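Take a look at the following structure, please.
Every protein chain but one is kept in place in this view of the complex.
Coming up: subunit A.
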Amino acid sequence: MAEVLVLVDHADGQVKKTTAELLTIARSLGTPSAVFIGGNVEAARPRLAQFGAEKVYVIDNDDVENYLVAPLAEALHAVVQQASPAAVLLPSTTHNKEAAARLAIKTESGLITDAVAVEAGDAGVSTTQSVFAGSYTVKATVTKGTPIITVKPNVVPPSASQAGATVVPVDVQVSDAAKGAKIAGREEKQKSGRPELTEAAIVVSGGRGTGGDFSPVETFADTLGAAVGASRAAVDAGWYPHSNQVGQTGKQVSPQLYVAAGISGAIQHRAGMQTSKTIIAINKDEEAPIFELVDFGVVGDLFTVLPQATEAVQKARS
């Protein structure tokens, strides 16, 4: 069976869950090969082997880290030329989508972004995407070249299947043309200690109704082990960081449970959350459009409802 390349999402060798998900998908399409960018592949190998990577292509080249996107696209191009894969799967991040875009041009291949399902079909690989703010789903295929597909997190449960994870070093010479945009500095953001927004099983978000005080939202989120999100109104007001924004111009999340507190539910916000499995809203305004989406809603003040719910959940647990 042909190889299916999976770009590994990792932080210094710590492999992220999305990689296990993509390797699981890759096994249904062919023989998974991981593509590892960086120097600490030995830290990653056990996990890559556990989820079925037969090979691990390793590109350890500082240029890929030091210049934006273009060198990564060249590195992926080199692996595609070497492996002639049946498909290339990448976790759907900003960076990866841009690298996939350049790879598509280089290899004259069709590109699909933000797939929520990837299957082997009669006409090759078939994907499903959620479009128009989650109001439609489309099924698509790639008709030219090697299918290049970016896949959203949490779309399949990772399942283990031991394989060899044989390391295959790939020597990549990054062209001068690809060194146009230098990453001159990196500033680490403060870690919240909470799950990542796009990967979390539960998300609790606050909006205009918080008036800038996210403490009841955060406390309730921590009680549930949830990530914290924010509406655009809350972000634009400077109450919460943009990296936590849920919506069309922020993150699109699809957790098991989404709690919207003090969020009216404008299309901008719905685009980021309406494919969540279960939705709860708390809002003072009974006319708020968010209530059209909910499985359970409370018309009331989040500053009394959330603390009471927090206490009740803690009590139920003890």
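We take it that a residue touches a chain if its C-beta (ideal position, glycine included) is under 8 Å from a C-beta of that chain, and two chains touch if they have at least 3 such contacts; residues count from 1.
Here is the rule we use: contacts and distances are computed from a predicted model.
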UniProt protein name for the omitted subunit, picking from "Hydrogenase subunit MbhD domain-containing protein", "Sulphur transport domain-containing protein", "ABC transporter" or "Electron transfer flavoprotein subunit beta"? "Electron transfer flavoprotein subunit beta"
In the whole complex, of A:61, A:109 or A:231, the residue touching the missing chain would be A:109
Which residue among A:76, A:142, A:246 or A:260 touches the omitted chain? A:142
The one of A:34, A:70 or A:163 in touch with the missing chain is A:70
Of the residues listed, A:43, A:168 or A:202, which one is in contact with the missing chain? A:202
Note that subunit A touches the absent chain at residues 11, 68-70, 73, 94-95, 97-102, 104-106, 108-114, 126, 130-145, 177, 180-189, 191, 196-197, 202, 224, 242-243, 248-249, 256-257, 267-268, 271, 274-275, 278-280, 282, 286, 291-301, 304-313, 316-317
